[in-house]
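Here the complex is missing a single protein chain, while all its other protein chains stay put.
This part shows subunit A:
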Amino acid sequence: MQKHAILKGLRPAPQRHGWRTAFDALFYVVAAVAALAFGIYLLSYQNILFLYFPAFLQGMLVTLVVSLISTVFACLIGLLGAFGALSSFRPVRWLTVTYVEVVRGTPFLVQLLLWYYGFGLALANLGFHPDRIAFDIMTVLQNNSLVPDSFNSYFYGIMALSFHYGAYLTEVFRAGIRAVPSGQTEAALSLGLDARQTMRHIVLPQAIKLVIPPLANNFIGLVQDSSLLSAVSVLELEHITLALGAPQTDANAKLFVFIFGALFYLIICYPLSLLTRRMEAKQHH
């Protein structure tokens, strides 16, 4: 009994007083009231809200589509980069390391501007026009009205995102492949599988499981970084927000439009980050 008391004295145990519980409960009441007030705040601008909602939805769709396409390409680049980084041929390894270090050492915005204004212009001088190529292809398919006006922005924006996140995913995939115990590779090789089969059937399936949480984290980062594509006139969520928000003459309405745009990002990113954290927690236990 006495020992128990001493232990209790050592560790400041959470002592739940009645008033403290009530005080904590009050927080949820206040939070509910605040949430309600936020809802009323949104509804008090319902004329703007209903007028702009379709545009915001369209912007969110563009953000999601651009992010998904970029993720696919970034995964391909990342996988290629991981094989390059693990390659036994030295120049390939150096090339991969240079790519990863340069991309990770410079801002995404600079890379984006470089793709769009720098490479875009240089390639156009050499006679490469992505918009014309897309238009010609879609003309053959009798759907050329689907090609957006500023197709070059989308093209180079997706290129920039893919190349940027390709470098991050290179590291992710490399760590994932490295994390598969070498005993697995040895067992597969001793069972008579060749190097390619071992990678394809033994190592990669196990690595992918490890890679999913960081991949999801990078996807969240990619969605957020896609907001910078507004700088090269891709009509994604942030571009729409700025275009609709900046001309507002009423300061409060301006604040509302920007907050409304931020909510769309929150709707995309918050569930994803919850999911990622749950997956991470599952893996660690």
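Assume contacts are C-beta pairs under 8 Å (C-beta built on N, C-alpha and C of every residue); 3 or more make two chains touch, one makes a residue touch a chain; residues count from 1.
Following the convention adopted for this analysis, contacts and distances are computed from a predicted model.
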item	value
Chain not displayed: protein name in its UniProt record ("ABC transmembrane type-1 domain-containing protein", "MerR family DNA-binding transcriptional regulator", "Cytochrome c oxidase subunit 2" or "Polysulfide reductase")	"ABC transmembrane type-1 domain-containing protein"
Option from A:Tyr52, A:Phe108 or A:Phe219 whose C-beta touches the chain left out	A:Phe108
Contact set of subunit A toward the excluded chain (per top definition)	10-12, 14, 20, 23-24, 27-28, 31, 101-102, 104-110, 113-114, 117-118, 121-122, 223-225, 227-228, 230-231, 238, 241-242, 245-246, 248, 251-252, 254-255, 257-259, 261-262, 265-266, 269-270, 273
